[in-house]
Structures are given as C-alpha cells and as structure tokens.
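The complex appears here without one of its protein chains, the remainder shown in place.
Moving on to chain A:
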Amino acid sequence: MSLISLKNVSYRYSSTDDFLALNNISLTIEKGEWITLIGANGSGKSTLVKTLNGLNMPQEGTISVDGLTMNEENIWTIRQKVGMVFQNPDNQFVGSTVADDVAFGLENIGVPRDEMIERINRSLEQVGMQNFKQVEPARLSGGQKQRVAIAGILALEPEIIILDEATSMLDPKGRAEVLETVKAVKERSNLTVLSITHDINEAAHADRIFVLEKGQIKYVDVPEEIFKLGDQLIDLGLTIPFVEQLRYQLMNNNLHLPNEFMTKERLVEWLWKYDSKM
C-alpha cells in the first residue's frame, strides 16, 4: 500500500471564488521515495503539501496518509507522521535556543522529559548540530537554522518529511548542507521526502518529479525524462541543469549531440570520443 494517496482532490481558498488552487489531483507516493514537486509560482505546490497534513482541508476528494483517512479526528495523528520544514528559517523557530526549539514538537505530543532529552540529542546529532544546543537562533546561519528545523521534525519520528522550499532562502553552501543532511537522514531511517523547489540540483536528487501547472499534475516522471523537456522547464518554474545548457549551446554551434538528457560524466565521455574522431 502506498504511503500517501490522493484521490480527486480539489481545493479552493474561498467558497465564493471559482478559482481552484488544486483541480482534481490524484497521485500516490510510495514509502522511501524522494519526490520533488515543481511548478511556476501559483501553480498550487504549497497548497498541495499543506493538504497532506491537514493545514488545508480539501473540499473534494480523499487523502490518506499511512492508511489513515484525513479527517478532523485523525488530523493530529497524521501531523505526527508528516513533518514540514518551511521556507523562512526565522519564522518557524519557536524556541529561544536550539534545544528548546527541537523540544517544542515533543512537548506538544506530551513526550516525558527523560525520553525528550534523549530524542533531542539523537536528532541534533543526526543533523550535526549537537554542539549548538544552548545557542540562540540569532547566532545561527540560515542553513544551521534549517538544520535545526529538520532536527525538530526528526525528533517527532515522522514517516514523511516535506520541504516547502526549505532551501530557497539559503546561500549555495547552506543549501548544499541542508540537502546533504536530508539525504543522509533519508538513507538512515528510510524516510519519504517530498520537496518543493525551484533549485535544479535539488530536483536532480529526486526519484520522481511531479510537475504542477494551474492546480493540475502535468507530468510525473524520473528526473532524466523531465529534464528532456528543455526550454519548457523554464516556463514550469525551473532552470535547466548546467549540462543541458551546455548541450544546447553546443548544438547552437552546429555540434551534433544526441538529443537526450546527459549527466556530466556522459557529456564528458561523449565530447572526449567526439574529439578523438576529429
């Protein structure tokens, strides 16, 4: 059985409005998958992930998470299974120190104090922030704050972790740090990851990419296939990977490359062979 399944889900923000933020979406996510959600601004990405833990309750359709149907009764159980990391690291930091912030979620679900301390230590270690326990948020970098946010989610031992553009406000270094952390944690505890991003490198990590357009799912495919869309990607709110850019430039300069997605290694290999033929 799939971990998450949506069946004909529609959502509108205001009942008087005809605009559907989500229009009849059906999809399934398996356990242990890394899914990236891409789409232009206003395509409904954030709305979609917010329906997964009941922050937005859809007016139509059914959602089930780990066998539980989303309704008012199950909502808090589901929220424990679905951890979310949001965009702005400052606006989701609740505690006045790192340890307090990680503790916040545990306090909410009534974990006894001894177990809490253990879980805080464990999750801070997982994200490599164990030496920052007593540090205040003002003294952390953006990437470090997001790692603490991830630790706060990990302490709750969720089934799925949702990154709602969690790296969009970070510098390249912080972004790489956070992605590495998520990747390491995912592998260790067989987490399911659902990330929303405009960052191509983050999208390349994914097992599958969902492309959203105007509240509907337009494509679902592996990154290699999605990256083949080329110029269309820009309209979908994503840049083209560097290798693709290079391939296009070379093709514009009358070099006849095979028309398929290439990784860096394959392009290097191809160029190398091509060079030896001349």
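As a convention for this text, a contact is a pair of C-beta atoms (placed from the backbone, for glycine too) under 8 Å apart; a residue touches a chain by one contact, two chains touch by 3 or more; residues count from 1.
Just so we're on the same page, contacts and distances are computed from a predicted model.
Asker: The complex has one chain missing from view, so what does its UniProt entry call it, picking from "Sulfurtransferase TusE", "Na(+)/H(+) antiporter subunit F", "Energy-coupling factor transporter transmembrane protein EcfT" or "Nitrile hydratase subunit alpha"?
Answerer: The missing chain's protein name, per its UniProt entry, is "Energy-coupling factor transporter transmembrane protein EcfT".
Asker: From the list A:F93, A:F227 or A:F261, which touches the chain that is not on show?
Answerer: A:F93
Asker: For the full complex, which residue in A:Q80, A:S168, A:S189 or A:Q232 touches the chain that was left out?
Answerer: Per the contact definition at the top, the residue touching the missing chain is A:Q80.
Asker: Which residue among A:I109, A:A184, A:L255 or A:V268 touches the omitted chain?
Answerer: Looking across A:I109, A:A184, A:L255 or A:V268, the contact with the absent chain belongs to A:I109.
Asker: Among A:L27, A:L55, A:A204 or A:V220, which one is in touch with the chain left out?
Answerer: Of these options, the touching residue for the absent chain is A:L55.
Asker: What does the interface between chain A and the hidden chain look like in terms of residue numbers?
Answerer: 50, 53, 55, 76, 79-80, 82-84, 86, 88, 90-97, 99-100, 103-113, 116-117, 120, 134, 136-138, 152-153, 156
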